[in-house]
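All protein chains of the complex are present and in place, except for one that has been dropped.
Presenting chain A:
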């Protein structure tokens, strides 16, 4: 009952928000939130730490951007092809990476993602270092013009909600239970007769496709696509988002994505504001070194808050319930 109420309030807030906050900023947060959720499907529910998720996010963004600008296809086709493209890259990368476990898996995904990075750096259609500019949003099914920010916003909300429902279905299905079993005790899952590698590969591909969906949508929303989205630092960023929010919690990645994107975009303003308020020039520098701040948050999270914001909150709540 409580969760239903919360979901309802959340949905209402999502509908009202573009009248209060700049919609493009909101859409950027939503895209990264979806990206973080796709990543959480792997780390939180399957126990696989991929350090190459930016490859799917960025590759799908490039594919969608190319189809929208140079081929002139409509929004839904471009996003769909981008998602499928990410799925194919995910199938190849996952197929190679799941042969090893733990830290090796992580390093292999990282290295393979770097390979994808170089391919997109040199492929003739991507514009190299400059990336894509002026990507049109086109229209939905050729009917709904998406150039208005508000219209686009509701489409993005729709995509994100549908994907969240899908992720929820995946993790609460029997298939999701097998994934959890693999995360908790892989040898036991094997001895129970599950073809563990097949389950892991499917989870990897699903996660890659959702990451691709997020990336393709983001490219259409912002109207450009650059190498930054495919670079490994973006893979690091999505790990941090999930870690901050709480891995293995359903809403954690959403919170984490909000915190990080908010910091990335508003840290400079916050620094200037603090400098004005206190008269200390040093605060001005905060905005200039976002990497440092994000790195510090990373360190604090790993050392002290491994459960993340949502994880810690849920822990507190269940403890209080247990006492009363």
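Rule of thumb we're sticking to: contacts are C-beta pairs under 8 Å (C-beta built on N, C-alpha and C of every residue); 3 or more make two chains touch, one makes a residue touch a chain; residues count from 1.
Convention: contacts and distances are computed from a predicted model.
When the unshown chain is looked up in UniProt, the name that turns up among "Iron-sulfur cluster binding protein", "Branched-chain amino acid ABC transporter permease", "Amidohydrolase" or "FAD:protein FMN transferase" is "Branched-chain amino acid ABC transporter permease". Within the full complex, the residue among A:17, A:107 or A:140 touching the omitted chain is A:107. Residue in contact with the omitted chain (choice from A:154, A:194, A:224 or A:298): A:298. Touch with the chain omitted from the figure is made, among A:73, A:96, A:166 or A:274, by A:96. Mapped onto chain A, the footprint of the missing chain covers residues 49, 96, 99-104, 106-108, 110-112, 114-115, 118-119, 122, 232-233, 236, 239, 243, 285, 288-296, 298-299, 301-303, 306.
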